[in-house]
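Here's the structure we're looking at; comments come further down.
Omission of a single protein chain aside, the complex is shown with its protein chains in their original locations.
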Amino acid sequence: MAVNSRVKNLIMLMLLPCLMVYVVLALIPLGFTIWLSLINMWRPGETHLYFVGAENYVKILTDPMAMYSLRITLIYTVVSVAVEVLLGLVIGALMYESISVRRTLTPILVIPLGIPPITVGLIWRFLFHPDFGAFTYWLRTTTGLNINYAIHGDQAYALTIVMDIWQWTPLVAFIVLGGLLAIPTEYVESFMIDGAGFFRRLTHLYMRMIRSNLVFAIILRFMDSFKVFDQVWMLTQGGPGTATQYVSIFLYRLGLISWNLSEAAALSLIILLIVIIVSNVVTKIIKR
Amino acid sequence: MSKPVGALTTTILLVVLIILSIISIALISTLPRTVPTVTVPITVPSVSVLTVTQTQVKTETVTVGLGTPATVTVTRPITITVTGTPAAAPAYPSLEEWVKSIAAKYNLKGVTIKMVTESTPTSLFIRDVLAPEFSKVSGINAIVETVSWDEMYRKTVATLQAKTTDYDIFYIEQDIVGQFGVLGWLEDLTPYLADKELTWPGYDPADIFALKEYYYRGKLLAIPFEAFLKIYVYRKDLFEKYGIKLPEVLTWDFVKRVAEFFGAGTKEPGVYGWVAQAASHPCLWFEMVESIWPTFGIHYWGISNDLSHVYFNNTCGKKAFRLYIELLKYAPPGVTSYTWDEVGATFTRGGAVQGLMYAEFFGTIFKENPAMIGKYGVAYPPIDPECYQGGYIGYFDGGGMGINPYISQERKIAAWLFIQWVTSKRGIEEIAKNINTVVRWSILTELGPELDKKYGHGYFALLMKAIREGTFRGAPPTPTYDIATTTELFTTLHKAVTGEISPDEALDRAAKIVLSVAAKWRETYGILAPYS
Partner (left out) sequence: MKRQTLIYIIVIVLIAFAYIFPLYWLITTSLKSYIEIYANPPYWYPPNPSLQYYLDAFYKFFGLKYLINSLIVASTNAALATLSSLLAAFVISRFQFKGKDTLFFSFVSMRMAPPAVFAVAYYYMFCVTLGMKDQLITLIIVYLVFNIPIAIWLLLSAEENIPRDLDYVASLEGYGPLSILFKIHTPIIRGVIVIAYILTFLFAFNEYLFASFLTSTEARTIPTGLQGMVTVAGVYWSQMAALGVISALPGIIIALVTRRYLVTGLTMGMA
């Protein structure tokens, strides 16, 4: 397109809203967070503030609870996203190939996307409450399995992963479906003529053709899953013990309940760095 | 396949949505606030022999509400006692009239004051009944925001730390007075009480028995509106049914045997032998320091008053924690996720035969499930005869209203008026009748026996006994808030509850954690005053 000075001004104007948001809502808080991470704001009402250099970073990186929290969050994210993507691929492909499946499943799969994560936490709390949960009772009477996520940390952990998968697999499925629908039909037909089975079609054709969709799905889910808070808070509040104390919950407790803002700021920046690096790596690998 | 939908339709859709949003915003701001119409009976106190009683009815229109004011007709029955002897001069104006006059004098009409508090039964009552009353009488708009305990602390600290004026009044729980005092975060109320103009002549602060817990180094930091004990509650009817008699001095041994007897809902379907607040939450720490350890001889929260060492992980402390965890197996399966609210809820549905409970929940229990009236009894918490060597045996909890020191003088006066409205004799009486918590000795002696008879629990008699004998204390003036909300502390304790680590190990770790938190404050606090 021809670019003269009038167009140049127009371009600046069109970029302005997003730029303003970026500066005001991202850069300034980032600066504030960096400042916080370099001072000694360790308890509420601290008035004598001074520069402590990298002390907060050292403290956080050597804090066993913080590192533990990072570790379990990473595992949670990787497992959840992996299962969501795999399941989403299969379901998306099924919906692509069969119109009747697509018509039946679409309204059903759309439901969890409209539910706030906190209500999802509430739903699963009602389903698995140790006192009156439907599934708790059911599992106890049919298999004798006594599920009590309020005592067994690993059960709570597994339950949060199930919740994540339950709510977000449909989103991945739709992203996959959208990508598949954009493939020109000639490609698909030529592949089908060779008589390839479902899984062959999946791995050799579909996954290759919807690379950018997969990248979008993986990175979106990774970003969001890593920061999980609402539904876990509603379900377990980080317990039992520290079994489900993911990074956001740990940060919330550290920064907004204990008011140790400086260490919380340091941890926030570390997390930001992790997410940025992982996103870049994933993009590069898939885009190849 | 797809119907042709033009760019026009899409843009129209977007524009319509934006317009809808704007219209909704406009509509919301004009919605009249529903103010419950409350008829306020005014009684002018009589001072000498009364001879004639006249009843009149006065009707007036009062302007209430925000935004578009609505006029409400209020009918008030006025009882005027006319005295025969000429020496009878009215002692002082009624609270209502006095508040109105002060509000008028300082031009407080239309001023808004905001209070943030935990959704305790008492606070909800203040929000729904006392605050609207006050707003109507004084013209000051009193808004009460009730949220969860966690959220309330967060908002309070955020406001005070940033020195903003978001809230004028905070819910100040008895155990946080020390920490807020040390930070200088609350307005000193002693000059207000002493001010003859700003304090209602009939206020009578000496009547408030809980007031002494709210002083920090000579400054009065809050006025309490609720005070209650954490006591041992048991199902009187079930004890009778199975012939269980409460011993003269309650021991943990007895409690354990009763818990075993009723088991996990085995004796009576749905009724468990025990209930506690064992969630992965500060409530677990609170239960230990407030209620369990004093009965094992560990007082002052197990912390020395120079904050240099802790002793709750001694033999008695460890014995106590082991017993506590053992009892949990007779509680409902969800007990490891219960906070104090769920304990109250368990008693509401009659789900446990005994347990330690904050008495404020009696109001909720009997309101939500009237079938429980008459079924509960109370007693002093059980002790361990070996470890307990004397001293207080239970926790005297409570909360009050403190004023934000950073607001304008005008709003401070408005806030002080609201505080008096809530904590005057009449306010406390209404609270006591509806919620079962009380802070004034006069109301306690007047209404106590009546309420005991109505609900059948005998709590108020026990409360009077406890006050006289001094057997219950509040929290020590240590940095309680900071310690209690340290995640590592209560999650460590919870790991012992779930069996991940041993109780002894958990207490040793907890000791280290408490010491490290206390160390942060040692200089600021200095040597703490022991319990008097």
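When the chains are written out, they are named A and B in that same order, and each has its own residue count from 1.
In the analysis below, a contact is a pair of C-beta atoms (placed from the backbone, for glycine too) under 8 Å apart; a residue touches a chain by one contact, two chains touch by 3 or more.
If you're wondering where the values come from, they're calculated on a predicted model, not measured in any experiment.
Engineer: Out of B:Pro224, B:Gly302, B:Gly317 or B:Gly344, which residue would touch the omitted chain in the full complex?
Structural biologist: B:Gly344
Engineer: Among A:Val188, A:Met223 or A:Val282, choose the residue that contacts the chain missing from this document, as touch is defined above.
Structural biologist: Here the residue in touch with the unshown chain is A:Met223.
Engineer: So that we can see where the missing chain sits, which residues of chain A does it touch?
Structural biologist: 1-3, 7, 10-11, 14-15, 17-19, 21-22, 25-26, 28-30, 32-33, 36, 91, 94, 98, 100-102, 104-119, 122-124, 126-127, 131-134, 137, 141, 166, 174-175, 177-179, 181-183, 209-213, 216, 220, 223-224, 227, 229-230, 233-234, 237, 247-248, 251-252, 255-256, 261, 264-265, 268, 271-272, 275-276, 279, 287
Engineer: By the contact definition given up top, give the residues of chain B that touch the hidden chain.
Structural biologist: Interface residues of chain B facing the absent chain: 2, 5-7, 10-11, 14, 17-18, 20-21, 24-25, 28, 114, 116, 119, 143, 145, 147-151, 155, 158, 162, 164, 166, 269-270, 281, 339, 341-342, 344-345, 348-349, 351, 364, 368-369.
The rule we apply is simple: only the chains that are shown with their structure count from here on.
Engineer: Could you pull out which chain A residues touch chain B in their complex?
Structural biologist: 42-45, 65, 129-131, 148, 150-153, 236-242, 245, 250, 253-254, 256-259
Engineer: Okay, in this complex, where on chain B does chain A touch?
Structural biologist: Contact set of chain B toward chain A: 150, 153-154, 157, 160-161, 183, 185, 279-281, 332-337, 482, 485-488, 491-492, 494-495, 497-500, 520-521.
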